[in-house]
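One structure follows; several queries about it will come next.
In this view, the complex is presented without one of its protein chains, the others remaining in place.
Chain nomenclature is as follows: A and B, assigned in order of appearance, with residue numbering initiated at 1 for each chain independently.
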Amino acid sequence: MDYQLTELQQEIRDIARRIAEEKIKPVRAQYDQDGNFPWDIVKVCADADLFAVFLPEAYGGLGGGIMELVVATEELSRACGGIALCLAASALGTIPIVLFGTDEQKQKYLPDLAAGKKLAAFALTEPAAGSDASAIQTTATKDGDHYVLNGLKQWITNGGEAETYVVITMTDKSKGARGASALIVEKGMDGFEFGKKEDKMGIRGSTTRELIFRDCRVPKENLLGREGMGFMVAMKTFDMSRPGVAAQALGIAQGALDEAVNYARQREQFGHPIISFQGIQFKLAEMAMRVEAARTLIYAVARSIDAGDTKCAKESAMCKTFASDVAMYVTTEAVQVLGGYGYMREYPVEKMMRDAKITQIYEGTNEIQRSVIATNLIKEYASHKRPAAAKVR
Amino acid sequence: MGIRIIEGKCTGCTLCVRACPFAAITMAEKLAVIGPECTLCGACVPVCTFDAIELIVEQRKPVDTAKYRNVWVVAEQKRGAVQSVTYELIGAGRELARKRGSELHVVLMGHGMDGAAEELIARGADVVHSMDHPAFAEYQDEPYSRVLCRLINKHKPEIVLCGATAIGRSLIPRVAVQINTGLTADCTGLEIDADGGLMQIRPAFGGNIMATILTPNHRPQMATVRHKVMKEAKPDPTRKGKIIAIEPRKEDAYIRAKVVDFVEEIESTVNLAEADIIVSGGRGLGTPDGFQLIEKLALALGGAVGSSRAAVDAGWIPYSHQVGQTGKTVCPKLYVACGISGQIQHLVGMQSSDTIVAINKDRDAPIFTVADYGIVGDLYRVIPALVDRLNQR
Partner (left out) sequence: MKVVVCIKQVPDTTNVRINPETNTLIREGVESICNPFDEYALEEALRIKERLEGEPVTTIAVTMGPPQAEAVLRQALAIGIDEAILLSDRAFAGSDTWATSYALSRMIDKIGDVDIVLCGKQAIDGDTAQVGPGIAVHLGFPQITFVKRIEEITPKKIRAERMMEEGYQVVESRLPVVLTVVKEINEPRLPSIRGKMRAKKAEIPTWTAADLDANKEYLGLNGSPTVVHKIYAPERKKDGQIIEGEPTDVAIELVSELKRLSLV
C-alpha cells in the first residue's frame, strides 16, 4: 500500500532504511551484548541529517514535523529499537525547547541538536515518581540569578551521553502540580553528576542512567516557559512525542515480522517450507494485520498533530498503547515461528522481544494511557460532542 | 554515422526486435524504434526482410595490417625475477605464432636480470629484446611505456600479449592508446580466426557473459591475460634464440610520476573477490571451530576463505567472507564448498566458478548439481585427508 508520503518523508525513509540495513544490522547484536553507546551510528545518522528532520529550518532543521520523526524512527527501529532510541530520546529532550523556548534559547541549543553534534535528554521520572509524576521531589530553589537543583532523576535515556537535559523540578512545593518548572541543564554544570549505567533487559543499544543534582546551579535564563509550567511542558511534550515512541514499537514489530516471514519461507519440515502450513500462515497474517493497523493509527495521529490539531491527546495515547501491545505480540509470535532458533541469541528475534517490552512501560505506562483514553471518552460523551446513540427505527 | 529505421520500408514485423542481442529495439505504433542501448553491432540489419534498417559506419583509417608481423610478449619482472605469468604467455604466444607462421619475441625491461633472457629463450622466445638499466629496476609507467611504444612502432608486431597484473594493467592500456590500437583485457582465450585475426575471448558482466572481441583494422592486436589462465611453457635448454640489447635514450629517464619506495605487505586475508581459489564453509561445519579446518585447506591450496550465509548469520565468520546473493559474487578458478547445501542464494554467488568441488554428507544436496567434483562424505574426515595429500607434494 502507498502510504502517501511526501518527497521529504520518502527521502528520510530511504536514508534511514539504508542506514538500518548497511550500518545498524551488522552491529546490533554486539551493542546488545556490550551495552556500549553507539556513537558511530549516531554520527552516521547526524551526517545524514536525521536529527534535523522534525526541527524548524530557522534553527538548522529540515522543517518537518512529527510525521518525519515517525518515519525516521520506524525505519531505524526495524533494525534495532535500542539504537533508534538514541535519536528518539534526543528528540524527546529537544521538543520542549521547540515548544516553549525563547528565540535565544532556541538559537543557543537547537542548531547543535539538529546537527547531531549534541544529544538531548528529558528528565522527569524519579525513584518515587513514575506514573505519579506529580510526586517528584527534585527541587529548584531560586538564589539570585540561579536556580539551585537538588535531587535525583532515574532511568533517563541518553543520561550521561547527552549534553542538553530538560529537567522537570519543583520550584514551589506549596503549589502542588502547579509548582513545577522545566529547566535546561547542561552536562558539565557544577553539581550535576551521573549514576551508574543501568543493565537492562532490552534496548541495550541505548544508555540509561540516573541524574544526580547536588546544589547544581543553573542560570535563570535556562528556565523554559514560566515557573509553574513544568507539568504542562511535560504533558505537551509527551503529546508530541507519543507517536515517536509508537513508531519505535512499530519498527520493532515490522523487523520481527520480516524475520518471521523470511524464516518461514526457508525452513522446511515434513518436506515443505513451514510457510505453506495454514497454522503458520494464520499467525503471520494476524501479525501483519496488527502491524498495519498500528501503522495507520500512528501515521494518522502524526499527520493530525502536524496539521495543527490540538485535540488528539486521546488518539495519541491510543497509538502508543496499541503499537506497543502489537510489538510485544508480534515479537513473541516471531520467536514462536522461529521455534528453537528463535530462542537462540544467534538469531535476532529474541532481542526484538526483549526490546519490545519497554515500549509498553515507558513514556507513560499502557495502564496510564488507558486511563487517559477513558478520561477523554468520558469528557467527550459528557459534553455531547459525540452523537448520542442512534435511535432504533 | 549511426543507425536508422527507414520509415517508408518498416512494416512493424518485429523480426529485428527479437534479433537484437542488447534488447535495444522496441515498437511504437507499428514502427521499430532503436533505443540508446544500441551498440551498432548490426545484428538487426540482415534480419530485416524489408531492408528497412540502415547502418552507416565509417571506420577510421585502417592500418596496413600486412606490414605487421610476429607475436610479442611483454615480460613481467620483479626485482630481477621474471614472473611465471610471462611463461604462461609464452606458452600461449608460441601457439599463436605457430598458427601465423611467425616468430615469438619477448620484451624484457628491468635491472639485474642475470640469466633471465636465456630462460625466456629456453621457454620459447625466438628473440628477446632486453633493456637492463638501473632506471628500469622498479616498474614505472612512463619509462616502460615510452620504451615499449618505441619498440612496437619500430618492429611492428602483429600481436602483443602481457599479463593482466597490477603492472600489466597500468602499462598496456597506456601503450594501446598511445599507439592508437585496440586492447582487450583479461582474456581467457586467444585464437586465430579464419582471416588470421586474433580472437580475444573474455568474460563480461562479472563472468555471467562471454564475449569474443576482434581488432580488425588496427595493429598490433593487444591483449592482457590473467595469471593461471594459460599453461606455462616448459623450458627446453637446447632451444636457441637471439638477445637484442635495447639502448636506453636520455629521454627515457624523464618522469613525472616517480616511484620513491616499495613496501612489502603480505596480506593475511586474501581479497575474496580477486582470489583464484576459494574454500568456503557452511552450516554443515556444525560449529564455528570448523572454520579452522577450512583455513587449513585454504592455506594448503593457496586460497581465500569464504562462507555461506548460514555460517555468517550464525556468527562463525565475519560478513566480509560471505559468498552469495547477499554477499559477494565470485568467479575463481577453483571453488571448494564444504558443508554447504547449495541453496540458490549461495549458488548465485559462485556458480560461474571454473571448477567447483563440493563436500557434503547429503547426497541430495543441491550443491552437487553445479559441482564438477562431488564428494559425499564427512568433511571432518575428507578435508584432513585432502590437506595431507596436498602437503605431501
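Methods note: a residue touches a chain if its C-beta (ideal position, glycine included) is under 8 Å from a C-beta of that chain, and two chains touch if they have at least 3 such contacts.
Source: prediction; values computed, not measured.
In the complete complex, the hidden chain is touched by one of B:7, B:64, B:114 or B:264, namely B:264. The residue touching the chain not shown here, chosen from B:52, B:167, B:190 or B:279, is B:167.
When you scan B:113, B:183 or B:294 for touch with the missing chain, the hit is B:183. Residues of chain A in touch with the missing chain: 7-8, 11-12, 14-15, 18-19, 22-23, 44, 47-50, 52-53, 62. Mapped onto chain B, the interface with the missing chain covers residues 1-2, 18, 20-23, 36-41, 57-61, 78, 138-139, 141-142, 165-167, 169-170, 173-174, 176-178, 180-186, 199-200, 202-218, 228, 231, 255-266, 277, 301, 325, 329, 333-334, 348-349, 352, 355-357, 368, 370-378, 381-382, 384-386, 388-390, 393.
Keep this in mind: only the chains that are shown with their structure count from here on.
Our note on geometry: chain A versus chain B, Cα centroid distance of 54 Å, whole angstroms. Residues 26, 29, 266, 346-347 of chain A touch chain B in their complex.
In the complex of the two chains, the chain B residues touching chain A come out as 313-315, 319, 343.
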